[in-house]
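Missing here is one protein chain; the remaining ones are kept as they sit in the complex.
Chain naming follows the written order as A and B, and within any one chain the residues start at number 1.
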Amino acid sequence: MSRAAPGLWVGSLRDLVKRMVGIAPLKQLVNWGRIYSLWPVHLMTACCGAELGAMMSGRYDPERYGMQAAVGAMRQSDLLIIEGTVTKKMLKRVKVVWEQMPNPKYCIAMGDCACSGGLFHDSYSIINELEKAIPIDVYVPGCPPRPEALLNAVIKLREKIRHEEVYARS
Amino acid sequence: MTAPAVPEEEIVSTLKGQLGNALKDARVERRGRISVIPLRETVREVAASLQRLGFDHAIAVAGVDYPNEKSIEVVYLVSSYSHDELKHIVLSLKVQVDRESPRLPTLTTIWESANLFEREAHEMFGVNFEGHPNLQKLLLQDNWEGPPPMRKDVTFPELA
Partner (left out) sequence: MRIMVRTDGDLIVEATPDIGYVHRGCEKIAESRNLIKNIPMLERPNIADSSHLNWSYIAPIEELQKVEVPERGRYIRTILCEINRIASHLYGMAIMAGIFSGHTTMYMFGFGDRELFLDLAEMLTGARMTFSFFPPGGVRRDLPRGFKEKLLDTLNYLERHLVAVDRIFVNNPVFIARARGVGILRKEDAIKLGVVGPVLRGSGVPCDVRKDAPYGAYDKVDFEIPTFKEGDSLSRWLVRFEEIKQSMAILRQAIRDIPEGPIARKSPIVVPKGEAIGRIESCRGEINHYVVGTGSDKPYRVKMNTGSFKNLPALPFLLKGARIGDMPIIYGSLDYWPVEADR
């Protein structure tokens, strides 16, 4: 057995798993697991954070969607909700959080400011085009968007995940 | 000692009596608003007198840029917590500094609450507060190299 053989064995096992998971029932199972347990990171960027806080509370109840908010640590979450304006000073830290999250990870841009600059588009210290830094899956307009709008965004994200390939985000 | 009937008038006359020509002007704008304009060189003396009169904390420090008059006006707003008859008064201490090289002695030794406010005015207008313990960046991003953003001639046309 050559020294390359263990690597080859692991590599061919990974290819086998990839091909198996491409089969429809297994793909549906994996995506079902991802959809029903989207855990958001606690990253309050700006004023839309107040509506995110309201969404996480009893009246709108995101736990029935599997969004358990109590964890909060970035290495154990898979959903980054960027609410509010991202300033140039904050951008580096948002990217650090994004890079620390394990794959597969999703991002929702909440609020007008995260989508396109919003009310502060002519300020000297904010980022207007966030999608150049972080790939965004769902945009939620509003200033601030109502909690129902944010839950609607989560539902649309689930639809998007349901139809995705399992290894699309590796 | 009973409280004076109109404390604003009393304060203005006391200041004029104590400081005389260290003041350019001191007047009562309306009930609860006094404005005091010292010379740039005497601002510490005037602030110390105000503190002795009972104004024990600064509530804001604003810079206003007047490019036509080639000056920046630094406005200290002060008030009082410990003297009941002064609680409703906001006194504005306005100092003009030269726009090309704005310098002013710091007033943090007199009003400690002015520490962060002066730091922000330095960052936004470029005013150098001599003697301030820590004049570093507060709000702007770490690698900001441009001019002080709140000056009137600093515009950001690419964002319009």
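In this text, contacts are C-beta pairs under 8 Å (C-beta built on N, C-alpha and C of every residue); 3 or more make two chains touch, one makes a residue touch a chain.
What you see is a predicted model, and the numbers here were worked out from it, not measured in a lab.
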Absent-chain contact - pick from A:11, A:53 or A:102: A:53
Footprint left on chain A by the chain that the document does not show: 45-47, 50-51, 53-54, 56-59, 69-70, 84-85, 87, 89-90, 93, 119-120, 122-126, 143-144, 146
Residues belonging to chain B that touch the chain removed from view: 32-33, 56-60, 62, 64-65, 75, 77, 81-82, 87-88, 90, 92, 111-117, 124, 137-141, 149-150
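Everything that follows uses one rule, which is that only the chains that are shown with their structure count from here on.
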Centre-to-centre distance between chain B and chain A (centres being mean Cα positions), rounded to whole Å: 47
Complex interface listing, chain A residues touching chain B: 87-89, 121-125
Residue ranges of chain B touching chain A (in the complex, touch as defined): 140-142, 149, 156, 159-160
